[in-house]
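Only one protein chain is missing from this complex, and each of the others stays in its spot.
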Amino acid sequence: MLSLYILGDSPIHRCPAWLKLLALALIGSVVMIIDSWPTLTAVLVLIIGAYVLARVPWHACWPMLRAMIIFVAIIAACQWLFGSAATVAVVSIRLTCVIMAANLVTWTTKVSDLVASIDVAVSPLTRLGVRTDRFSLAIALALRFIPVIAEQGRRIREAQAARGVRAPLTYLAPLIIKTVRMADGVGDALESRGADLRPVTTAGTPACPSRRAFVDTADHSG
Amino acid sequence: MRSKDIALIALFAALTCVLGLTPVIPLPVLGVTFSLQTLGMILAGVVLGAKRGALAMLLVIVLVAIGLPVLTGGQGGIAKLVGPTAGFVWSWPIGALIAGGLVERWWAHLNLAKALVAALLGSLSLYVLGQVWLAWSLHIPASVASWSWLVYVPGDLVKSIVAALVAVTVKKAYPLITARRDTTSADAAKPQGDTASSDTDQLWSGTASTPVTVAANAESSPAS
Partner (left out) sequence: MIRLDHVSHRYGARDVLHDLNLDLSEHRIGVVGSNGCGKSTLARLCNGLILPSSGAVSVEGHDTAKDSSAVRSLVGFVFQDPDLQIIMPTVGEDLAFSLRPHRLPKAEVAKRVDQWLHAYGLQSHRDHPAHLLSGGQKQLLAIAAVLIAEPQVVIFDEPTTLLDLANKRRIMDIVLRLDQQVIVVTHDLEFLTDFDRVIVLDQGRVVCDDRPQPALAHYRRLALGEPPVC
């Protein structure tokens, strides 16, 4: 599965994921509180500075910028009908700040690092009896099965096209039934592969101490 | 929470992402597009029930947050969760919760009409939350925000009908929800008189058509 991460080795890329998320939360809240457009412009300049520092390639950020400019322009036009020029400026710059800052985090942080920081963020919940290990398991499972389900959808569409069915919604019912049935198999696999097991208490010892030896056995070189 | 519940949550999150990959009909309004993705939200609610449905949608939000292009048209990233249209994404768990809760309440006597009402109320939360957030974050009156979303109404009607049909079909074939305690649970607990032919069919009906027994097993064995 492709992620939106853009490979790089800038100070922004190397900055720990939790720090970037914290900074993003901070910027997000600060720009919501500030109501003066010169201050907001200063924040925006800081963010653009971070983009320069991160050396995000132009071809990567242009589609986002273009979509954002159109979006902000439409919003600004709506604002114009109801408010003053100052409100238009405040709302537009605020919006630009939030979108650009959030995208910078997404582009410069690996998926695995973000998952790891989410794991850390939810870990206090274990004290409340929440099985947080299930949390990262669910993320991994979803990642694993997006391509599998997409493949199923394609097969169903092909089979229907072969029979001359072309309505876009008819493939949904078989796809959902297939997904529900898959969950049965995946649930069985999770159980039999030990996802539900309580961890073995003595660290470093495998769960099965001895293995039965059979006399008539060829050597297993695995 | 058993392994199968985790599998269902993860698979419906994945299904919702896949539905976002299906061909989209672009609408030039506010740069948003029409796709089948919100169908995934309603389906998670009506097929999995309130709790698992909402968790599946929260999982989709997590996938968006970690920067996967799983939203309609390959979009994603934290910007989608904090920008002015973020309300539409955050409303998914709530929509699934509402649709799923209603289906659970009506489970014993679920029919197409009831399932449709559940699906429609689930989608409605999307509009309400999405617009309130949009209006608030842009400082525009909610009334202006609301009419611009009218273009989505026909699509969501179709999606709700599809979801209702699926809910009723899945209830018959592979019920995954158990009725709420405050309603008559006799229907839900009654085993299906199936005529399964293959081994996997047997296994299926064994684990799914008797949810009450399965739950009882899980409770009686603390180690599982």
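We just call them A and B in the order they show up, numbering each chain from 1.
Assume contacts are C-beta pairs under 8 Å (C-beta built on N, C-alpha and C of every residue); 3 or more make two chains touch, one makes a residue touch a chain.
Quantities reported herein were computed from a predicted structural model and do not represent experimental measurements.
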Residue of A:Met32, A:Ile70 or A:Ala140 touching the missing chain in the full complex: A:Ala140
Chain not shown: contacting residue from A:Val122, A:Val148 or A:Ala173: A:Val148
Residue numbers in subunit A that touch the chain omitted from display: 1, 137, 140-141, 143-144, 147-148, 151, 182, 185-186, 188-200, 203-208, 211-214, 216-222
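To be clear about the criterion, only the chains that are shown with their structure count from here on.
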Chain centre separation (subunit A, subunit B; CA means) in Å: 19
Parts of subunit A lying in touch with subunit B, wherever the complex brings them together: 1-5, 24, 28, 67, 70-71, 74-75, 78-79, 81-83, 87, 91, 95, 98-99, 102-103, 105-107, 109, 111, 114-115, 118, 131, 134, 137-139, 141-143, 145-146, 148-150, 153, 168-169, 172-173, 175-177, 179-184, 186-188, 190-191, 195-196, 198
Touching residues on subunit B, where the partner in the complex is subunit A: 1-15, 17-18, 21-23, 30-31, 36, 39, 43, 47, 55, 59-60, 62-63, 65-70, 76-84, 137-141, 144, 158, 162, 165-166, 169-170, 173-174, 176, 203-204, 207-208, 223-224
